[in-house]
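Here's the structure we're looking at; comments come further down.
Note that one protein chain is taken out, while the other chains of the complex remain in position.
When the chains are written out, they are named A, B and C in that same order, and each has its own residue count from 1.
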Amino acid sequence: MTHLYEHYQMVRSQTERICAPLKVEDYVVQPIVDVSPPKWHLGHTTWFFENFILAAHYPGYQLYNPSFNFCFNSYYESQGPRVQRALRGNLTRPQIEEVYAYRQYVDQYMQRFFEQGLLTEALTYVLQIGINHEQQHQELLLTDLKYILGNNPLFPAYIEGKSLPEASPAKPANWLAITEGVYEVGHEGEEFCYDNEQGRHKVFLHAFQVQDRLVTNAEYMAFMEDGGYEQFQWWKAEGLDWVRNTGAQAPLYWFHEQGEWWQYTLYGLQKVNPDLPVTHINYYEADAFARWKGLRLPTEFEWEVACRQYAETPSPESNLQEKQNFMPIGEQQGMQFWGDAWEWTDSAYLPYPFYSPPEGALGEYNGKFMINQMVLRGGSCATPDSHIRSTYRNFFHADKQWQFTGIRLAQTL
Amino acid sequence: MTHLYEHYQMVRSQTERICAPLKVEDYVVQPIVDVSPPKWHLGHTTWFFENFILAAHYPGYQLYNPSFNFCFNSYYESQGPRVQRALRGNLTRPQIEEVYAYRQYVDQYMQRFFEQGLLTEALTYVLQIGINHEQQHQELLLTDLKYILGNNPLFPAYIEGKSLPEASPAKPANWLAITEGVYEVGHEGEEFCYDNEQGRHKVFLHAFQVQDRLVTNAEYMAFMEDGGYEQFQWWKAEGLDWVRNTGAQAPLYWFHEQGEWWQYTLYGLQKVNPDLPVTHINYYEADAFARWKGLRLPTEFEWEVACRQYAETPSPESNLQEKQNFMPIGEQQGMQFWGDAWEWTDSAYLPYPFYSPPEGALGEYNGKFMINQMVLRGGSCATPDSHIRSTYRNFFHADKQWQFTGIRLAQTL
Amino acid sequence: MTHLYEHYQMVRSQTERICAPLKVEDYVVQPIVDVSPPKWHLGHTTWFFENFILAAHYPGYQLYNPSFNFCFNSYYESQGPRVQRALRGNLTRPQIEEVYAYRQYVDQYMQRFFEQGLLTEALTYVLQIGINHEQQHQELLLTDLKYILGNNPLFPAYIEGKSLPEASPAKPANWLAITEGVYEVGHEGEEFCYDNEQGRHKVFLHAFQVQDRLVTNAEYMAFMEDGGYEQFQWWKAEGLDWVRNTGAQAPLYWFHEQGEWWQYTLYGLQKVNPDLPVTHINYYEADAFARWKGLRLPTEFEWEVACRQYAETPSPESNLQEKQNFMPIGEQQGMQFWGDAWEWTDSAYLPYPFYSPPEGALGEYNGKFMINQMVLRGGSCATPDSHIRSTYRNFFHADKQWQFTGIRLAQTL
Partner (left out) sequence: MTHLYEHYQMVRSQTERICAPLKVEDYVVQPIVDVSPPKWHLGHTTWFFENFILAAHYPGYQLYNPSFNFCFNSYYESQGPRVQRALRGNLTRPQIEEVYAYRQYVDQYMQRFFEQGLLTEALTYVLQIGINHEQQHQELLLTDLKYILGNNPLFPAYIEGKSLPEASPAKPANWLAITEGVYEVGHEGEEFCYDNEQGRHKVFLHAFQVQDRLVTNAEYMAFMEDGGYEQFQWWKAEGLDWVRNTGAQAPLYWFHEQGEWWQYTLYGLQKVNPDLPVTHINYYEADAFARWKGLRLPTEFEWEVACRQYAETPSPESNLQEKQNFMPIGEQQGMQFWGDAWEWTDSAYLPYPFYSPPEGALGEYNGKFMINQMVLRGGSCATPDSHIRSTYRNFFHADKQWQFTGIRLAQTL
């Protein structure tokens, strides 16, 4: 219990550390529907604890403000009406300072909740979801603030006064082979995981191999220079529509100026470094690139089996303080084995054979999104360490670019 | 070769038999983008033979009309510019009689092509695709003309002067179980199949069972009466959006009049028969219904394995003449094991492990659509017999209702 | 009365003469929402007589088909629900031959209605509106079938086997001046007019002049060649948005091929004749052209006063037979004083000071459209002669090009 409370505290304060460089104005806007205002992330993660733990299980708890359920409920039909997703960016109130006060209020009651020993075993799982949920929003905070700042004509840096460190030259990619057979996938053990990872089960994999590193900017630029965005044969039909409707010619955040490619990073505008993994490409781009190479993306099952066999597990000693340093650096880090970027797989996001959503409101957490999205595996510089695990299933629509997404190549043997 | 030419002839004339009840006006329109004008189907299937066989491989062949490539190319980027899909319904010319003349012209040259022994082995596959392609469009002709007539305020019947025969009371559904193990899926043997079925490969299936018949109208009405369309908990999030945006309350073609449910069929408006399989529901509805029942849809692999183990194969003696009789009757037929309706599976349409698209233009036939669609298995009253096979992979977007789609329930054991 | 019945007959048969060159397919489609299917025009004009005269005032009249009210009511809220305007092009039934049968049925009853002396004085006005209404739809039939055929990749001609006659070289434009003063505008006398022309009233006009002919293709091409479509300064802000969103570079129906401008006419594709009046430009283009010339469009009041003072009235002897010949020729005729094209004015379509709509359903005829449209004056080659009068107020939205619209220049003195 003590450990859990410390974990709660650490995660909560990490969220606020991520926001520390933001100006009040940055907290408010929603330039595209995918991006939520940072303020909303701060409120929504707090609402999660207030609504699912304190309001439900702390006797006599008074809501901080009953209107906040409307403001900060995301998509829980069971929890009542809420601001339309696309309108989150219109809410200038509650002010950011009130949202921080709301956090403090809920944190105080959570402390009393722990101190009074109200955390039953059944609630422990809810709490763990709440903590992991907040970590997911830490990642979204970073991707969303990057979008907000990176689409501003002034291109303000999130990390000011530093520039992107040098990267070592990328090594040639090596192949990691997996032999044909029945493998187990899905979560196992006592550690926390989401419902969508549960139900360890067997899959048959034909022999295949994956590369030991992600595709680099240099490799992707070769595709661009070869006319990849104009050649229909590499693209899914809906991908080609996306290219033509948007006029896309490069990854998100890339700008061509005077013969050179620049990209917006959390450090501000930087020259594209050819040795770093390409990021901010969508599934259509990842898939087209792979086809242009005569290869393909791995399935999520291939990925999980290969990762388990070959990956150096991120060291458990890494803690949040280190992560704080790591995180912004991550953007230029590159080339570690798994965890440089969320890797598009060729698997649609669907339920596992033994999948059943939890009872009650948390049943809305994952299952209802299992349609028309693709699974991503791995994790990125914006991902909390503890979320980088071999069974974690991230998922986005095929046209989304604003996450730190990358490409790992595979082929059937 | 003789056999193939006869097959060609039979299929070509079957297409025209399907259109026989249509009025000239019915051939022209496109009420939704999914529906193509019948005239366009007639021209497009003809263009397929002209373009991929005659123009490419018949020395000295003169195109019937060079503008027809623009009119009748569907989605082949490699074959040049074409009318936008959504604008097919604006083309009043060529007139329907000219399209029939076009068919005759191409059929004559195809006859000469056969007679002159120009059909090489390599071309045989292209020809077979052309024939199967035309059969696919026979099914689309039926679904599309049903939409055209069924959305007309006069509700004209396609089959006039008959009414829907009586159906026997639906039997209680039985469960068909499959034991855990590694199974092979995908096409095998010499018979024609599409590229997306190829690459026989292994999958691991956990023990499961499926029902031996489709869900009936009566069962589906119980879901409706229970408030199924209003209860968020059964629906995928995007499905709930679909319900709310469209106001859907029942399958497509259902109308509530004076306390009773009616549906538009190819015989015109008919009372909903409770014993027939429910059709014209989309994936969201199928999936919501299954969840309401505490069950799920099968995956395409489960379906294929169960079908191979349990289905009575449609008899090979059935021929096209019979099919002509069968086809309209099919709508009320019901309750045969596989082939009553296209069954939504819980599998996204994705490439098999050994999948590679054919070289050249026909590589655009299937592969580029492998994103954001769900697989359907089985076949319907509108499906040519020879297309009802255990490995056939049909696919549509999750919101589409205009095909003859149905529901088979499954559960993990 | 006899005269009126003859007029009725002449107008009804003229409508059918206009449609004579159409193929069945041409009757059905609606490529843009502004264009109604020719079949719909035939049915709607017939419904007008059936609904407002026979059903209301012929004792014992049986509706031809009660569903036709839904199919052929245009926008009369008072007359019950109706097919959405944008969906008119989906109605393959009633078939065209049934629509003609409907016309015959109604015409027979109208004959009996006349013969039985049921036409009261009060109904005479309704009948006259019905006849004039049908004439308006004759014009729409021509503009709509031009759009249907002119947007077909085969560019079929409406008038086959003839080509556009030569036009004489355009004369230099002369100015026609009007002195400052109070003038009367609006309809006067016993002749039929629409409610929107009624309420003869006074306006004050400052001295101005208008040109004695319309702007020619040659003059408009000079604007195009000068970069007129790229130069923001000539355009209303919404016009510039229209140019940028549509990529417009020329009038509707103009195509640039191998260094020359062609245009689709009712005779098929023809080289643009520099001496003819430019047509198929919208208000934004007309207004931009005038500004580029340092001039402006006249107001509708200036137009009416100038027309009354200077125009040779179209001779009353012209009859419908002649009109039939005239009408298609009209497209190349050109250069008569008033009636070459509908002339955009700089007046918004608003009620006159004494305007009040008629009681009942016909009150919906004109008044409810008096917002966000611009007045056009004159008449075109597609306009029935009797509709070319100095008080007639035509009106369209500023972005519409599909009518035979032209430009007359004006300036304040």
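Keep in mind that, in the parts below, contacts are C-beta pairs under 8 Å (C-beta built on N, C-alpha and C of every residue); 3 or more make two chains touch, one makes a residue touch a chain.
None of the values given here were measured: they were computed from a predicted structure.
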item	value
Among shown chains, those touching the left-out chain	A, C
Identified contact with the non-displayed chain, of C:7, C:57 or C:236	C:236
Residue of A:71, A:127, A:214 or A:388 in touch with the missing chain, whole complex considered	A:71
Residues belonging to subunit A that touch the chain removed from view	23-29, 31, 39, 67, 70-71, 83, 87, 89-96, 148-149, 151-154, 156
Residues of subunit C in contact with the chain not shown	75, 77-78, 182, 201-204, 206, 208, 232-233, 235-240, 283-284, 287, 296, 346-348, 350-351, 353-354, 363, 368-372, 398, 412
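Here is the rule we use: only the chains that are shown with their structure count from here on.
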item	value
Subunit A-subunit C separation of Cα centroids, rounded to whole Å	58
Subunit B and subunit C: spacing of chain centres that average the CA atoms, whole Å	45
Gap in Å, rounded to a whole number, between the CA centres of subunit B and subunit A	38
